[in-house]
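One structure, pasted below without further comment.
Excerpt of the complex: some chains, original placement.
Order of writing sets the labels: A and B. Residues in every chain begin at 1.
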Amino acid sequence: MGNCGEILRNIFCREKNTNIRISLPAVCFVWQIAMIVLFGVFIRYDEESDVRKWIEFKVSHNITSDIENDFYFRYPSFQDVHVMIFVGFGFLMTFLKRYSFGGVGFNFLIASFGVQWALLMQGWFHALDPDTGKISIGVESLINADFCVASSLIAYGALLGKVSPVQLMVVTLFGVTLFAVEEYIILSLLHCRDAGGSMVIHAFGGYYGLAISWVLYRPNLNQSKRLSGSTYHSDVFAMIGTLFLWMFWPSFNSAITDHGSGQHRAAINTYIALASSVLTTVAISSMSDKRGKLDMVHIQNATLAGGVAMGTAAEFMITPYGSLIVGFCCGIISTFGYLFVTPMMEKYLKLQDTCGIHNLHAVPGMLGGFIGAIVAAAATEEVYGREGLIETFDFEGDFASRTVLTQGGFQAAGTCVSIAFGVVGGVVVGLILRLPIWGDPSDDNCYDDEAYWEVPEEEESIPPVLEYNNHMTRKHPDISESNFSVEQS
Amino acid sequence: MGNCGEILRNIFCREKNTNIRISLPAVCFVWQIAMIVLFGVFIRYDEESDVRKWIEFKVSHNITSDIENDFYFRYPSFQDVHVMIFVGFGFLMTFLKRYSFGGVGFNFLIASFGVQWALLMQGWFHALDPDTGKISIGVESLINADFCVASSLIAYGALLGKVSPVQLMVVTLFGVTLFAVEEYIILSLLHCRDAGGSMVIHAFGGYYGLAISWVLYRPNLNQSKRLSGSTYHSDVFAMIGTLFLWMFWPSFNSAITDHGSGQHRAAINTYIALASSVLTTVAISSMSDKRGKLDMVHIQNATLAGGVAMGTAAEFMITPYGSLIVGFCCGIISTFGYLFVTPMMEKYLKLQDTCGIHNLHAVPGMLGGFIGAIVAAAATEEVYGREGLIETFDFEGDFASRTVLTQGGFQAAGTCVSIAFGVVGGVVVGLILRLPIWGDPSDDNCYDDEAYWEVPEEEESIPPVLEYNNHMTRKHPDISESNFSVEQS
């Protein structure tokens, strides 16, 4: 009977075929070739990166120094953002004991695809020259592409360990597409300000990932429970991700804000809010344990909530103490989320959220949108100056007559739009991902790099008798398990 | 009798209660709320980060381009410094086999608190507008706050593994306060130059930490000897810290120097000195082993001594070969310190210095102060030019008549002031920390993350019989210990 169960289980496992030898190369090759063709048709250098156009631009704009090139305003921030996308998000997801390769490796893959697709999608919506039909790109486009792909990486956080790389490519393809549309609606049609993307990046990405994960609910995920935790060193690896995200968040929120005081102020506000988040996260984490011990999950994640929540308001005159208050509250809210909301969501909502993006991105992002709305609505000419109001909220052209109150209303509306896009888009994409063609792992095979990676074997030195005994089970470097069971029996 | 000892020891251990469930959250909440209130009363944006003031500033100063905003001069350096504070110091302290969480995590906590407190303390001393009673902050304030907190992180290096996070918060509170006072005396009253902080940061922080550690001497610390070493991978983690400190030290020493050639020269000098330190560190480390093997402790620490020692002189015309000589000597001195001085200090001075800050910060910082004094005293109008002398040493206002010789004397005096502040302040703070209310670990519980962190357990797969055998001892992921003893018995 036991054997029967084993056999049945094996059959079931075989149903879930993680062999992606055809699907993954096919997706990579076809999509990459499509990128080349579309770049060939559409993408060109802008007037600051094209050698001819820049020479002409300097003459026509009476610019005497190359230092006025946007490259020098934004490139340092771009590189910080780039580190956040690849090292920050990547290493934050290495915390699982046997999914570090997948965490950092798949993050690398989908971000590399996503930025290309983002250059096209965002270009069509924001930078298409109606005369030539071409998209002009510069350093700001690269930052925006990194931003765009961040929303899909956030969604990956909810799915970590439970999906195949092919599914992640699909998540990114649709994620970037949806992002470009919602961003167009929020920034261009509703004329919201959202330089650090509380709404368009974090709220959207968070709810997008949660909705996908909800559709992909695995009732028997506890079969992989042995691998769902961290190890000592994997937690230290994850801290690399946390710290690079935390340190460079001021660059994230200031990267595409207005030159001059705009970038300056956004960096200061974010720096302050993040510092505040750390203290309240530590406080709640310590309070929640009966001996006051800190939990690495909280330190790795909730400390970042202040940066997420400042995404919209960082460029406004929120004041330094306002930033502190935002960080203070969001550190508390996010840590409570990890303590209570995530477990409850799994139990009652049937929503499995591996990295807890609900607490780090979805809720703080949504709050950040509303905080931005309030701060915008409270803006006064006394504080900003007449010219400053116009510059900060871009009250020009069609929007010259908009008041700050109206602006606040639109900011709040934009937040709702981003959440709606995330939830609806996520459900649709989740249903697509349920097709049995994507090579996702079985329930007892989740959180395991063995499924998609050649994992180094460390059992080489074990004598043959043990080797034999191991051959039924998947091989883990930590040899203690199987070996000891042999000796004890 | 043996049991009696055990029982007594248990009682004694219980006296040292590491339960910080009340004290840590209380400190975090109360101090963070105090920060919010004080920021509300005092802290405002400066004229380069306030949207209205910046617009007015551009008009009044006839500035045509936003690139003149101080943000673009200093932000890249700021971000490098920020990485040094959080990743550099944090990961350098992950080298212990079971204290990596505490190393990087508590560093994160106290730095986040410290920068807030530093913005206030430094603001009161340096940037308080007497008319409005407000402190104006900009990107340079953020750099200075990071600098200020560095001194407390240095002190943490001496205490690593032996104190509770609550004690560290106290160390930081007083450390930042003392720093602001000594910095005011040294930079404003004595009018010293110390852009990279050899005196105000390293000498002060080093002696501050040493004095605290001396007061907190633990005669029975060898009870924790099993945890006082490193493991292979923890040493690699620590190299992340070392390298980010080493690479970004040129930014550290140039971050707040004069625009233009000042920042440029400080970066070059520091880069050169650091390169030189590496070679002499390797030479001494190899010479000290009978087979010429290198010691990771030296590579991780003494290679940085050249950067510390250039903290004052980097902005002066010390010449490239002068920088090489400084790095050459300090690499030797620092490595000798690790080989001979640290063990002797523990034996004869009863001073336990976990990370060897005596050799990396205290002595090189002090030397750096005196090197700065000599280089200043040797400055000539021929080398600097008349205008250059004024610019470099800020011979303006009340100090217009000062000569370079006088300046050299004051630089030396400043170094003594910083050391005095460190020693006296450290003794006082150490006495405060001896109060039995801070939740510090017992002597046999040091260097152990178990005291303050929920550490992932990796014994899950061990059969119950072994689990039982483990229940008296603290659980370590490295299962080999307990298991083998079972089998052998």
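Throughout what follows, a contact is a pair of C-beta atoms (placed from the backbone, for glycine too) under 8 Å apart; a residue touches a chain by one contact, two chains touch by 3 or more.
Computed from a predicted structure; not experimentally measured.
Of the identical chains making up the complex, 2 are displayed, while the complete assembly in this file numbers 3 copies.
In this text, only the chains that are shown with their structure count from here on.
Centre-to-centre spacing of chain A and chain B amounts to 32 Å, using the average Cα coordinate of each chain. Residues of chain B that touch chain A in their complex: 18-25, 28-29, 31-33, 35-37, 39-40, 43-45, 48-56, 58, 65-67, 69-72, 75-76, 79, 82-83, 86-87, 90-91, 94, 98, 100-101, 104-105, 108-109, 112-113, 115-116, 137-139, 142, 165, 233, 237, 240, 439, 452-456, 458, 460-463, 465-466, 477, 479-480, 483, 487. The touching residues of chain A, when paired with chain B in their complex, are 67-68, 72-73, 76-77, 80, 97, 226, 229-233, 235-236, 239-240, 243-244, 246-248, 250-251, 259-265, 267-268, 271-272, 274-276, 278-280, 282-284, 286-287, 289-296, 299, 303, 317, 319-321, 324-325, 328, 383-385, 387-388, 391-392, 478, 480-481, 484-485, 487-488.
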